Each structure stands twice: as structure tokens, then as C-alpha cells.
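Note that this complex is displayed minus one protein chain, with the remaining chains in position.
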Amino acid sequence: MEKNRLEAFSDGVIAIIITIMVLEMKVPHGHDFEALKPVVPVFLSYILSFIYVGIYWNNHHHLLQICKGVNGGIMWANLHLLFWLSLFPFVTGWAGEKPFTVLPSVLYGSILLLAAVAYFILQRLILRAHGRDSKFAESFGNDIKGKLSMVLYGAGIGASFFSPRIAALIYIAVALMWLVPDRRIEAALYHDKNNDSHPPA
Amino acid sequence: MEKNRLEAFSDGVIAIIITIMVLEMKVPHGHDFEALKPVVPVFLSYILSFIYVGIYWNNHHHLLQICKGVNGGIMWANLHLLFWLSLFPFVTGWAGEKPFTVLPSVLYGSILLLAAVAYFILQRLILRAHGRDSKFAESFGNDIKGKLSMVLYGAGIGASFFSPRIAALIYIAVALMWLVPDRRIEAALYHDKNNDSHPPA
Amino acid sequence: MEKNRLEAFSDGVIAIIITIMVLEMKVPHGHDFEALKPVVPVFLSYILSFIYVGIYWNNHHHLLQICKGVNGGIMWANLHLLFWLSLFPFVTGWAGEKPFTVLPSVLYGSILLLAAVAYFILQRLILRAHGRDSKFAESFGNDIKGKLSMVLYGAGIGASFFSPRIAALIYIAVALMWLVPDRRIEAALYHDKNNDSHPPA
Partner (left out) sequence: MEKNRLEAFSDGVIAIIITIMVLEMKVPHGHDFEALKPVVPVFLSYILSFIYVGIYWNNHHHLLQICKGVNGGIMWANLHLLFWLSLFPFVTGWAGEKPFTVLPSVLYGSILLLAAVAYFILQRLILRAHGRDSKFAESFGNDIKGKLSMVLYGAGIGASFFSPRIAALIYIAVALMWLVPDRRIEAALYHDKNNDSHPPA
């Protein structure tokens, strides 16, 4: 029961985050293409962030499905993850309003990185609570996809300083890596096909 | 259980969309009729969008009620539908602030069309997962109402270029078609009365 | 199950309405009492609206608790109620920003009246679906409290034209009538003590 309320609360927060992000797309004051133009980059960054939050919801969903009990540490690790996710609307709005500028791109990548770290910690705590040798530990294996994402977010942050466009491409690539269930990539990443980090359900 | 969380998450997102749309109705700075005037068209577009989101919630509700299991494809098709629905507040606000202008009317119709396509894809995926010959496939039949809506949204988008008022009438007509359970129209649309696309519950 | 999803969706919408109302209290640009002053009437109207939405949630809660099944009519009557409730943030913000002016006071009362009418229709539909002679019909009795509220909202709207302050007092009085479970008033209003319109749980 306790786990259900954690799930329901997380769902609520993630549902609100994914929806209020759209409020960063301000209704234009004119009614022609010229007026719509500044909304376009905000819309594009909205699409990317929507996909990212969708991926987090999806993964969070699987993580908690396998998890059985909740303790204080898991509760706070979960809130820690929600904290970084809650900053998505802000960085999405900024990256969209000042497209391809250094600082917004750095910040966008940093929030992605910090959310990934928070997810990693949450996964670790659930793993510890369930024992390393459990079916749970197996199914999350060495989580190469998660670790690779963190490296790529770092690369994106670094790339922002000389080319925010390349940083944007990296952020898009990571999202696609999670979104597209490419069997060949998965086969290359994992020693064992059954060690699939986040099974597609 | 997995399906329940998908349902709960969708309910959350739809509940937020339907509610934050009202934030596009900005509190007037004056306190007389003159000050209230610009809010009126936003209010009217809010009513229409509220009905549309209500119809989607209603239909989504029935679709998932019959559906039994959720896979990765259904999950993402559902998020895809929520994505287009999440743009309702934006297009509602714009169409309300610049009533009967070409581009806002085109965009409003486009979001309606894209949401309808997303719903169609979701329905298709659930249909495929449950087998074409199942009771589920029957109950969604040939879905003439859904297909007719898409044609009418397209007509509305086209009409926007010469008369946004006619486009608005078309968008209202489609909403009424879903809202009013007119038995004669239904009888004319469907070969078999039992093939009712979205039973009124 | 169907009823549960209606309940959950309504809870979601009401939870969002009651919370986003606070966004009408704009953060002051200064940091002294002078800067805080214009927020005070918005805060006061927020308190009143919070209590009203709380009462609706409470009553809606009881209404659906007794109700057993949901049909299309009940679903739409429920959305109709949520529609008027969703306008609370707007009228609360306006009445708070232009305190004791005619039109905002008229509109505030009108939304209260329309929400009450919507609640009455929903109650009627549930009553009809469950049969007039059922325990349900009994427990909602003649609903004098609900009818009296509608008369008082009407009186408040009328009073707004010559004294918005008196209108405000009427709106406050109706809220208190629902909030304070005064046994003597209840005894005077109902022929039979068991005909209590909305049992305090």
C-alpha cells in the first residue's frame, strides 16, 4: 500500500511537470507567422523535454513495479529525482527562448545529468533493499545504457561551450537511444540479452 | 496493475490540461464590461476545448476499459496522444485571443487533427494487441465517426484560409457529433447498431 | 471500477482548481506592507473560494459514495459541474483584484449559482439512476440546503448592483451554512432529522 502511494504521488508530480511545461509556450500577441516564430524553438525544446519526462515516467514505472517495499531512504531518493525533474519546465523554457546559447544549453544538460544521477541513486537504493542477487538486481544488470547517458550528458555540457547545436544533437541522441528499442544496439551493449536494463514491458 | 497506472497517469495529465486551459483567461485589469470584453472569445474557445478534452477523456476511458494489457507501443502511443492534447491550452488561448483569424484557426484544427490521428494509432495498437476478431475489435467496428472527424478537421483547416468563422462552425459541429448521442445519425452511419464505435456507457 | 475513475478524475480536477487559484496571488514587486496591500483582497477571496471548492469536494465525495453506477449522462453532468468549478480561479482572481466592484461580484455569484445548478443536475441524474424510493433518495431528501443556497446566490447577484459588500456577506454566509454543521439550523430546515442532505460523514 505504501508503495502505491509513492507511485501515485510520483505519477501526479510527473503528470503535472509534463503538462505545465507547455505553459512556457506563451500565446503570441499577433496572429501571423511572424508572431508564431519565437514560439517554434520553445515548441521544439518542449517536444524533447516531453520525450525525456515520458522516458522517466516509463522507467520509473518499471523500477517500482519490480520493487516491493519502500523505506525512508527510497522515499527521499524518489523526491530527489522528482526535484530535478521539476526543473525541466524552467530549463526547457529558457533553452527554448534563447535557442542555441551557451548557458541555457549547459543548464539543460546539467538538469538532465542531475536527474540521471538521482535516478541512479534511487535504483541503487531499491537494489540494496532487495538484495544484489535477486531477480531485480539481474534485470537491471550493469545498466550500461544509464551510465552511457550520464557520460553523454557530460559531453553535451562540455560541447555547449563551443557549439550549443552539437550539445542539442547529443541531448536528442540520448533521448532517441532510450526511445527507439534498437535490438542491434541493445545486443552490442549487453553481454546477455536477458540483462536488458529497462525491458519494453 | 500496469494498465491502472497508465490510466491513472493519463487521467492526471488530462485533468491538468482541462484545468490549466482556464489560466489562458487572464483576469481583466478593469472592472467593467469593457474590460471583460476581450475575455469573452477566450471563454468561448475554452468551452469548446473543454468539451473536446472531455470527449477524449470519455473515449479514452472506454478504450482502456476494454483493453487488457499494456506494452511499450501502447504506452508510447498513449503519451503521443497526451502530447497533442497538452497543446490544447496553447491553441485555445491563441484562438481565443485572436478570434476568427487565419493562423490560429489553422493551428486549432491541426491540433484537433493530430490528436485524432494519435487516438486512431492508439486504438489500432490496442486492436492489434487484442486480435482483430475479438469482441474488442467488433465494438470499435469501422469507426466511421472517428474517420469522419478527421475529414472534417481537414475541412476546417482548409476553410480557415477563406473563412475562420466557417472553420469554427465545423469544429463545433464535430464536438456536437460526439457529444449528442443522436440515434438517427448513428443509425445512418453504422451498418449494424451493435458496431457502435464509442458506446455511451 | 468505472465509478472509481470518475471519482479519481474529479478529485484530480478539483485538486488542481483549489491549488492553481493561489497563482492569482501575484508575488509583490516590493518587500514592504505597501507592496503586500493589493494581495490582501485576493487572499481573502482565495480563502472564500478555497472553502467553497472544499465544500464541493466534500459533497461530491458523499454523492458518489452512495452512487453505484455511472452512465453517459452522469459522466457529462459531472464534467458540467467541473466546468463551472474550473472558472473559480478566474472569478476569484477578478473579485480579489477589483474588490467590492459590481461586475466581478455579479460574476462571482453567477459562477457559484451555475456550479450549484450543475451539482443539482448531477444529483438529479444519480437519483434517477438509483430510483426515487431508494435509500439514496431518502438520504438526499428534499435538499432544502441546496435550494436555499441557489436562492441566496441569486440574492447576492442582485445585491451586487447596489452593494457588492452585502453580496460578499451573502456569499460568505452560504459558505458558513455549509461549513458549520449547526444542528439547530438543520433541525429547523428538515422535517426529519434523518433527511439530512449531506451527512457530515
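A, B and C label the chains in the order they appear, each numbered from 1.
By our rule, a residue touches a chain if its C-beta (ideal position, glycine included) is under 8 Å from a C-beta of that chain, and two chains touch if they have at least 3 such contacts.
Keep in mind that what you see is a predicted model, and the values were worked out from it rather than measured.
Partner chains of the missing chain, restricted to those shown and counted over the full complex, are A, C. If you put the missing chain back, the residues of chain A touching it would be 1-2, 5, 8-9, 12-13, 16-17, 20, 23-24, 70-72, 75-76, 79, 82-83, 86-87, 89-90, 93-94, 97-98, 101-104, 107. If you put the missing chain back, the residues of chain C touching it would be 7-8, 11-12, 14-16, 18-20, 22-23, 25, 27-33, 36, 47, 50, 54, 57-58, 61, 65, 179, 181, 200-201.
Please note the rule applied: only the chains that are shown with their structure count from here on.
Taken as a graph of touching chains, this assembly forms an open line, each chain in contact only with its neighbours along the path.
The two copies, chain A and chain B, are related by a rotation of 90°, based on C-alpha atoms and rounded to the nearest 5.
Remark: chain A and chain B have CA centroids separated by 28 Å (rounded to whole angstrom).
With centres taken as mean Cα positions, chain C sits 39 Å from chain A. Across the assembly, chain A contributes no residue in contact with two or more other chains.
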